[in-house]
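All protein chains but one are shown at their positions in the complex.
Each chain gets a letter, A, B, C, D and E, in the order it is written, and its residues are counted from 1.
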């Protein structure tokens, strides 16, 4: 199995609902380093998993739709705790949509899966892994 | 599949038995960066894998029981080579015990598995992965 | 010249005023990795720059007073752009106050200076350096 | 499952064929950080996955045969795009050969698999995972 | 004194002249992580050292003029060893020119100095520091 990963980042505000979150129930924020991994059983005719230029562009588009926002005000996340693990799934699912729509190239339809990891600090990160 | 990881560290002395270890047969030491990953198929009602505060506290407790010690003198490790890969298993197993005892919260009983990675330097690390 | 550095982190929300900030004029947030360096010409009688335990505790106290907050609502920062470089100075100055009040130990009065670096992402950071 | 990883690096020149590569069709170069992970179900009699000294030496030998070269002129890679993901497979396969030939020690024959990850920058990396 | 740093990267081929360089006399290549630090005594009216957006754009322009090239064929570097330390100076000088031409904003004329650090691997880096 092969994988390629590209990294981008995201700077957002949000708050959490539930006692489990302690002081993070207050409005605060985070920088998330976002690592998107694309997996594939065999390389394509160009000897790659996916065009790294397209992967970078599409990740930037997904990240850009969330960046510099207060997630508490985003209709997509109304009433939802936008935890690091949840956001990893949001980004993985949006990348999967783009793979299915063909914006990562025709060859990307052969991808086996996507993993997205969000680092919220140097001591905590979360990931979501899904098939395609 | 979702995962969250928290990082702590550990500073210990130890020595190894066996020619394969070369100069590491002498009493020396290591800083281990300890990454504990908790995996789970679905998020809980709070939209998380596990309470990151509890995960951090429990990892600190497991690490604290080993920290600032000469492992050659610890009864738990008598006659055992406390290699990086072995210590990764020790920490993973001790975290699993805590999950089973409920100290990571009731929801943590839904966890699927734990992976512990110990970095002994910038050029070498080891991990142990287990089910729960 | 000697230096020791301890790292902590901070998760805040804020917004900026001024066209130069582009989309960062919207309410967003950041994780700041905070590196506090203490400098000293000669080591003390214990052969250290400053007690690393006290340095870690005092940095945690300074960081804790800012953590999990919306800086736009903090009276200390009313009408001020809480840029990364500005926050580096805030933290350096608060650490300097603590040095002068003696909470880093009597020996810390011999410190020559403090540098604080805040990493806002893997591709951008800022620092402030001051004498003591 | 246990794993140990050792890191080395590689500095090469190469060019790519195919419009998908854009400006990377020109002769350019890369530093690849090379992480080789060896996986094994159970530890050996010394309580290790594999002798980390031998693993480091064998990875250095594999990396050394590629280092400080223009890969466009290497007979092994004639007419091939030496992408990061392809080179991860080359290194994984060459390490597997060495495991099978016994140069990582007799015990290494119990290894379950190898993963090689090549970091081409702080924002892009690729990996290949294979059984043994 | 304040500083802000932005990071970009560069992938080039080159070779060196002189026995001191050993195997690096052959055509090979490198990824350079490029950290550009801008220093300033006092913050400007927006409470910043320099517009981080402009700093990022200008560093990308300087890096883009070198990226994906064989430096042995660049007229600017004819007969010159394009060592990591030399390239750090090239980039620092080109950024200084842009500061003087005003492309980092009028306020950037107050900058005190620039430091450029190029990381050629995880175990070697070089820097050049200059006044403005």
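Just so we're on the same page, a residue touches a chain if its C-beta (ideal position, glycine included) is under 8 Å from a C-beta of that chain, and two chains touch if they have at least 3 such contacts.
Being a predicted model, the structure only gives us computed values, none of them experimental.
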Chain not shown: contacting residue from B:52, B:91, B:104 or B:123: B:123
Option touching the unshown chain, where B:47, B:67 or B:103 are the choices: B:67
For chain B, residues in touch with the removed chain: 7, 9, 11-14, 23-24, 26-33, 67-70, 120-123
On chain C, residues whose C-beta touches the chain left out of the figure: 1-8, 43, 46-49, 51-53, 56, 105
On chain E, residues whose C-beta touches the chain left out of the figure: 18, 20-22, 80-86, 88-89, 122-129
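We adopt the following convention: only the chains that are shown with their structure count from here on.
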Repeated interface matching A-B, over half of the contact pairs identical, chosen among B-D, D-E or A-C: B-D
Farthest chain (mean CA position) relative to chain D: C
Reference chain B; chain at largest CA-centroid distance: E
Interface hub residues of chain E, defined as touching at least two other chains: 7, 122-123
